[in-house]
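Yeah, one chain of the complex is gone here, protein chain that is, but the others are all in their spots.
Up next, chain A:
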Amino acid sequence: MNGIVQQQVGTEEAGLAEEPVIVRVSGVKKKYRDVTAVDHVDLEVRRGEFYTLLGPSGSGKTTTLRLIAGFEKPDQGLIELNGADVTKLPPYDRDINTVFQDYALFPHMSVAENVAYGLQTKGVPKDECKERVIEALRMVRLQNFGERKPAELSGGQRQRVGLARAIVNRPKVLLLDEPLGALDLKLRQEMQSELKRIQAEVKITFLYVTHDQEEALTMSDRIAIFNHGRIVQIGTPTDVYEKPADAFIASFVGTSNILHRHGKRFVLRPEKIRIAPLGQLFDEAGLHVEDGRILEAIYVGMFTRYVVALADGTEVTAVRQNFDRTTARFRDAAGTTVQVAWRPDNLFELQ
């Protein structure tokens, strides 16, 4: 794939094409002993962007982030920050801050001392330092927690302190390494919108690492998808979901059905498949209709997930919103013959 062409994908949709490139990673390679962690990675992050590195564990996304932070040095390639080459600079000489997955709060310092740490090392005057610490704690809604020790905080609060400690320095770029990974689902969802709110407020470029595709889709302006140390697709959330570049992306981002037709492979997302009892007509014209047999029906509350075997033996997953209240026993649905249908233009051909 041509890296340069890919860089452009999505910037226009995200409304960022005019913004200058703030982080540029070109041809970066990193090996640990005989394992290649990052293999020729190119990416460009524009100012103000929420840019996500998404991939399974061991795909090189965290290593890429660590290379940008300066915790690791690349074997090859260039890392530029705001146009300047920072490849060989140590972390403390880069205008970048990091939010760590394990929070990495200093346990022997209070919350306020933690947040003030970066300002102190830069020699910011005491008064200004104090003001900025208060401001940062306010932003993460912890204004009354300054005196506490990290051990006295909950996981979600610690993560907020980690965030405050980073943004108080007003870095050019904020790196976030799976910052919500250790939180439970409810808290994670809260923090997701919190992060978006804070980003809008501080207008700092966010470079975000996650393995959670839903998190990536909800939060990002653009997503770079990693696999085996390489970037396999860069695009907006709708790009990578609706037009996955290959079968790996199709299955990693969301659930997908891969159909083989006329010697070609197509992606068909479960929510794009309509399902109806045999003989019942679909309420839309121009659908492609096939017969199938339900293998499994799983009630998920908001929707029901069906696994259907098509006439040619392909198993597809379809979801149907539960429009009405029901007491049906979905277990009994297995074996029922049905019709499935989709709009032909919802098939996306895989390269």
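One rule holds for everything that comes next: a contact is a pair of C-beta atoms (placed from the backbone, for glycine too) under 8 Å apart; a residue touches a chain by one contact, two chains touch by 3 or more; residues count from 1.
Keep in mind that, in the parts below, contacts and distances are computed from a predicted model.
Chemist: Mind telling me which option in "RNA polymerase sigma-70 factor (ECF subfamily)", "2-oxoacid ferredoxin oxidoreductase", "Homoserine O-acetyltransferase" or "ABC transporter permease subunit" is what UniProt lists for the chain we can't see?
Modeler: "ABC transporter permease subunit"
Chemist: Using the touch definition up top, pick the residue from A:T98, A:Q157, A:Q199 or A:Q339 that touches the left-out chain.
Modeler: In the full complex, the listed residue that touches the missing chain is A:T98.
Chemist: Which of these, A:G83, A:P107, A:P125 or A:G301, touches the one chain of the complex that we don't see?
Modeler: Residue touching the chain left out of view: A:P107.
Chemist: Considering the complete complex, identify which of A:N169, A:N257, A:T304 or A:T317 is in touch with the unshown chain.
Modeler: Checking each option in A:N169, A:N257, A:T304 or A:T317, the one touching the absent chain turns out to be A:N169.
Chemist: From the list A:G48, A:P150 or A:P270, pick the residue that touches the absent chain.
Modeler: A:P150
Chemist: List the chain A residues touching the unshown chain?
Modeler: 69-71, 90-92, 96-98, 100, 102-108, 117-118, 121-122, 150-151, 165-166, 169
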